[in-house]
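As you look at this complex, bear in mind that one protein chain is not there, while each of the others sits in place.
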Amino acid sequence: MEILKNYINGSWVESKSTSSADVVNPANQEIIAKVPVGKSTGQDMALAIEHAHKAYEDWKNVPTMKRVQPLFSLKKLLEDHKEEIAVLITNECGKTFAESLGEVQRAIENVEVACGAYVMGQSEFSENIATGIDEFMIRQPLGVCGCITPFNFPGMIPFWFLPYAIATGNAFVIKPSEKVPMTMQYVFELIDKNLDLPKGLLSLVHGGKDAVDAMLQDSKVKAISFVGSTPIAKYIYSEGAKYGKRVQAQGGAKNPVVIMPDADVEMTTRIITDSVYGCAGQRCLAASVIIPTGDDKGVFKEALVEAAKLRTTGYGMDAGTEMGPVITPESKTRIEGLIQKGIDEGGNLLLDGRNTTISGYEKGNFVRPTILEGLPLNGDLMGTEIFGPVMSLVNFKKLEETIDFINKGKYGNMACIFTRDGLAARTFRNRVMAGNVGINIGVAAPVAQFPFSGWKDSFFGDLHGQGRHAIEFFTQTKVVIERWPRNWSRKF
Amino acid sequence: MEILKNYINGSWVESKSTSSADVVNPANQEIIAKVPVGKSTGQDMALAIEHAHKAYEDWKNVPTMKRVQPLFSLKKLLEDHKEEIAVLITNECGKTFAESLGEVQRAIENVEVACGAYVMGQSEFSENIATGIDEFMIRQPLGVCGCITPFNFPGMIPFWFLPYAIATGNAFVIKPSEKVPMTMQYVFELIDKNLDLPKGLLSLVHGGKDAVDAMLQDSKVKAISFVGSTPIAKYIYSEGAKYGKRVQAQGGAKNPVVIMPDADVEMTTRIITDSVYGCAGQRCLAASVIIPTGDDKGVFKEALVEAAKLRTTGYGMDAGTEMGPVITPESKTRIEGLIQKGIDEGGNLLLDGRNTTISGYEKGNFVRPTILEGLPLNGDLMGTEIFGPVMSLVNFKKLEETIDFINKGKYGNMACIFTRDGLAARTFRNRVMAGNVGINIGVAAPVAQFPFSGWKDSFFGDLHGQGRHAIEFFTQTKVVIERWPRNWSRKF
Amino acid sequence: MEILKNYINGSWVESKSTSSADVVNPANQEIIAKVPVGKSTGQDMALAIEHAHKAYEDWKNVPTMKRVQPLFSLKKLLEDHKEEIAVLITNECGKTFAESLGEVQRAIENVEVACGAYVMGQSEFSENIATGIDEFMIRQPLGVCGCITPFNFPGMIPFWFLPYAIATGNAFVIKPSEKVPMTMQYVFELIDKNLDLPKGLLSLVHGGKDAVDAMLQDSKVKAISFVGSTPIAKYIYSEGAKYGKRVQAQGGAKNPVVIMPDADVEMTTRIITDSVYGCAGQRCLAASVIIPTGDDKGVFKEALVEAAKLRTTGYGMDAGTEMGPVITPESKTRIEGLIQKGIDEGGNLLLDGRNTTISGYEKGNFVRPTILEGLPLNGDLMGTEIFGPVMSLVNFKKLEETIDFINKGKYGNMACIFTRDGLAARTFRNRVMAGNVGINIGVAAPVAQFPFSGWKDSFFGDLHGQGRHAIEFFTQTKVVIERWPRNWSRKF
Partner (left out) sequence: MEILKNYINGSWVESKSTSSADVVNPANQEIIAKVPVGKSTGQDMALAIEHAHKAYEDWKNVPTMKRVQPLFSLKKLLEDHKEEIAVLITNECGKTFAESLGEVQRAIENVEVACGAYVMGQSEFSENIATGIDEFMIRQPLGVCGCITPFNFPGMIPFWFLPYAIATGNAFVIKPSEKVPMTMQYVFELIDKNLDLPKGLLSLVHGGKDAVDAMLQDSKVKAISFVGSTPIAKYIYSEGAKYGKRVQAQGGAKNPVVIMPDADVEMTTRIITDSVYGCAGQRCLAASVIIPTGDDKGVFKEALVEAAKLRTTGYGMDAGTEMGPVITPESKTRIEGLIQKGIDEGGNLLLDGRNTTISGYEKGNFVRPTILEGLPLNGDLMGTEIFGPVMSLVNFKKLEETIDFINKGKYGNMACIFTRDGLAARTFRNRVMAGNVGINIGVAAPVAQFPFSGWKDSFFGDLHGQGRHAIEFFTQTKVVIERWPRNWSRKF
């Protein structure tokens, strides 16, 4: 099996590295590719950046109206190959085919929004700020920008950045997770064959920490977009800052969902179950702590346990599968360990998804839906991101208490409430300290024209991915003050 | 002489520190105050932040329309006390009274713009992003925000941030330069006596690095605005990032001004002389490298030398003074050393402002206008910010060469051109890598509704001070996705 | 008693007309002033416009930052004289002193928002729409603009337009209702004495239809803002269009308020009663048709009748007065006639406010709170704006039916709903055809940064009063496409 090539300067190029890591289908441990890793991937990165910088030098002068034309084509390209991409996603990251299709759709929507870059990128003009003086702003590209993306949304997350970066005149380098390199590999094959982009404008470089550090330290890279766990997000943010770059770094989460007594049992249960167990809980917007609030009769608990039990776990490409495996055996071990830790901390295991074996996929990293209740509120596990199909149940009497509890958490990615009451919803969205808030929504992922707004330890930086924020992040403002004094031209 | 107090929780409080530094009038070395410094100022900072955080907890819930009311009063207050403030500025930082008045005016303009926070702070609403689902964004305050400001604009720079920070619902802490604490001291006295603000909302904490580090490390501080030299800006940016904060850090500059052959000699000379020698060159937008471009006959050189010679240097409060002293004796020594370095590197000293004594102000840190030409383009001094009244003259034949030379520099704060030619101006503003660009302007300081846009090593971060950028910097976005499913409420 | 003068070209000038109408206190028929009317007021208008045009010719060149300075002063001026203005409002238009104070506050808020005109008036800049070509937009003033305002908000409605018009560089002429000229007369005295405005920039011209027609037909007037009844709004809109002007014309209303079964009886009753009877029902946002929806037990009806009965009617300056008189005896007669018509059409009179006499104010045009129910849904009265303190009660079983009923009406000024249910509220605001929608709000008047958005026969035009809409209405866009071809300037 050959080692995956990098896409640099418009061509597929072998890595300088001869070390590689396996890319493995998490449903069956089948090795589906080998991806370069190791020290020399830093050289790959440097080479990609060098060519990217050259591409930028021309691309920055291309009118935005022309720069968005490839995005119109890219939208169609992704639509036309939606299923092929989704198969790759399922096979390398484990989620179900339906989830993979949904993921690609979100990528497409970001491309659509970025097609509007020449409206969104307009800046401000003020005539006559003082007599005879005009002042205006221009948005110009930064140079080479890059993203470092996680394993859980290989087909979507790069598109929170890529289309905006190039629409605004930058060159862009993607370093995908070495666990899931195939999706972008295929997307770049499509781009290579179908789009007429300047060489070096888009690059794909594989690797792990070495490639990341090379990107962080390269002075030609002006901006880095990162999505991953909080510790790495912090590392990227502070290292990027050390090298003077602008950085947006999205970290982990522990997402609470509040159920008010007036919520409809059936629908709430269905939506929350989807949120907790969708993508096997490996979403930064997965619901994780479920909080029936008020004089709870246990009805929601019962319904949630019942629904979780019924969830079909298996290979994501099989019809009927509702939940796939987690990404690696190590991940499975970690999740099962955390479940045990929950029990050890005094939690009550209502549903145990450990030691799961799926017939036909005996080697798969499967963890079945799990539910814990009664965890100590200040315990370790309550503050730990599990990133697996584990629901924790907590109760409070009053909404205000619930919000106070949520706001004590260190993360702030998502918070949702289920209610039909306008006041409860408004109180919640006003007070809760999270950047993506759902009212009767299970996965509060902003559509592409809104910023994906983590708060607290879920995000480091100020401008987020998607929409106008992305346009701002990928451009620097130039303010021009202009005067044409009379004395300069007396003759007219 | 008593040590200056801090303004914490709505009262004047003695510093925990018993060490102090002298505040000195740079025109005569008169000690005008003593300012606390040393380790314990970190405790002062911590106390101020603690109270600020409490103030924020209430203030964040006050409607913006009410939060801007004190700003309307503040505008009037600053207007009514413009002269008193300007006297303080001149006496502690040395610039002329006229320059000080101009500085206060810019502060006022920022307050005016921030009065519009309830329009500027509006966010986006999209009905029906999917059937029955609405999505919208809210801008909410961050918490405690702080600024660390330099000696050269004690009356203006805090206002690039303060009015926007509080208008958007934050509490704000100012750590002014320990060299020029009197201006903000007086402004805070005015605020204390005249404005009806919640206790703790605005704080003034004196000190040096200890106070700064306390601000950087305090987890209640969510955002830091810094203006100063590039090395410190880098420190603040990376330290702030290490502690997970958002940071905007403005650094040094080496600002080029291009003169095209068609520029009017008299007016160009007058404006450039003002830019180079205004505030004794201690402005981050001071012109520094003057570049007559084209088939130069030396006419601009002659005129610039002549104009520089005639500049009246002296105590800023004396009538007729056109240039005051530099901030400290150390600064004078440093500047004179850099002039010598220029000569040593091969520069030709056309005008020598060293060893200046002003009668009646013999102890003042005066440096007279200085002009160097023929410095090596790649020499050390050409890349060094002098921050004193020193002009370097450089020539190129073609505008493109000039721009290339400018773009090789490490700073990108300002770049100006003098010409009557539309094409030259457009080429320049399109290509030059600087965030504040002047066309026939000597000091391209953006008015308050535009961001103060440094590039390269002149700025670290993405959102700048002033205007909408400030509104964005001081708020975090919360995206709400809202659905009210039919099943929840069947009865109507 | 002298006839009121006009304010033209910065001076108080006698009308050309010798005819006059009485300005009468509606609480006691006391004549408080005489206002010029008749043919020759058209000449007054022409004179004012002529001088306004001259003022505009200079004012348009004044930087916006300077043009808003008088607005900052005006805000303070109105605040300092709030009570005096409110007394005048009460005495000439009848509403209570508290209502008058509230009205002035809304005027002040519009002045505040217009202070932000130099941010709101920024337009768009696009660099490099094609290689080397930039395109941008400028907003420039129109010229002379005017407003024609109704009797019911003499202190507020002119300020929906005036501050925006002058901030953007226009001259402005006000033609107040001849029934309530005193409020603006006083405001103009304040302006004349305290603000430093160019002569002719603001004019006040009294009169009736003759003055209006002169404004409509004068080619120097470029834009007209009107608020009044629908038939006159239509006349202004089509006449203005005939003369090529831009027009925004706000007309009448018949505002429905829906009560869902889950609404709190006490609070709903209190708020609706305020909305129906506040300003004696003479508000374009007065609630008029109250629609308890669902399986109504009559609880709201009872509570509403009870609350209406208790409402204290009398002279607006007397302590405890909750409702003042209607504007004229003719108005009283008209309202009482419409009540009778309601009875004749089959309505059931639950509360009869006719034939009211208030002790001490026997000549006042008082009508006490009136409630009709059972009016035929397609009857005449149901579609007629009463503009008096008359509530009509209607019932439907389902919200959808209620909305359909509302949407059949010809007006679309306001529609409100009282509920705690998020779905009911969302369905209502999504579907109801009205431009100002309240959720648990009695008088859904947009704050000054939002447009006052009537729909259907309640508004003719596209850009409304207040906020950004006003900025757009009072400016015309100029798009500049700029290129500086290389061939023009070979020498650099």
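For the reader, a short list of remarks on this structure follows.
So that you can tell them apart, the chains are marked A, B and C in the order they are listed, and the count of residues begins at 1 in each.
The rule is simple: a residue touches a chain if its C-beta (ideal position, glycine included) is under 8 Å from a C-beta of that chain, and two chains touch if they have at least 3 such contacts.
Only a predicted model underlies this, so the values are computations on that prediction, with no experimental measurement involved.
Within the full complex, the residue among C:V37, C:V68, C:I138 or C:M323 touching the omitted chain is C:I138. Checked against the full complex, the candidates B:N6, B:S20, B:T41 or B:T64 give a single residue touching the omitted chain, namely B:T64.
With the whole complex as reference, residues 61-65, 118, 121-131, 136-140, 419-423, 425, 439-440 of chain B touch the missing chain. Against the chain not displayed here, chain A makes contact via residues 65, 68, 72, 75-76, 109, 112-113, 115-116, 118-120, 122, 127-128, 132, 134, 260-261, 293-294, 398-399, 421-427, 430, 447, 449, 467-468, 482, 484-486, 488-489, 491-492.
On the side of chain C, the interface with the absent chain consists of residues 124, 126, 129, 133, 135, 137-138, 234, 237-238, 240-242, 244, 246-247, 262-264, 266-267, 419-420, 425, 429-430, 434-441, 444-447, 449-453, 455, 457, 460-464, 469, 472-473, 476-485, 487-489, using the contact rule stated above.
Quick note on the criterion: only the chains that are shown with their structure count from here on.
The mean-CA centres of chain A and chain B are about 36 angstrom from one another, to the nearest whole unit.
Separation between the centroids of chain B and chain C, computed from CA atoms only, is 44 Å. Among the residues of chain B, those touching two or more other chains are numbered 425, 430, 447, 449, 482, 484-485, 488-489.
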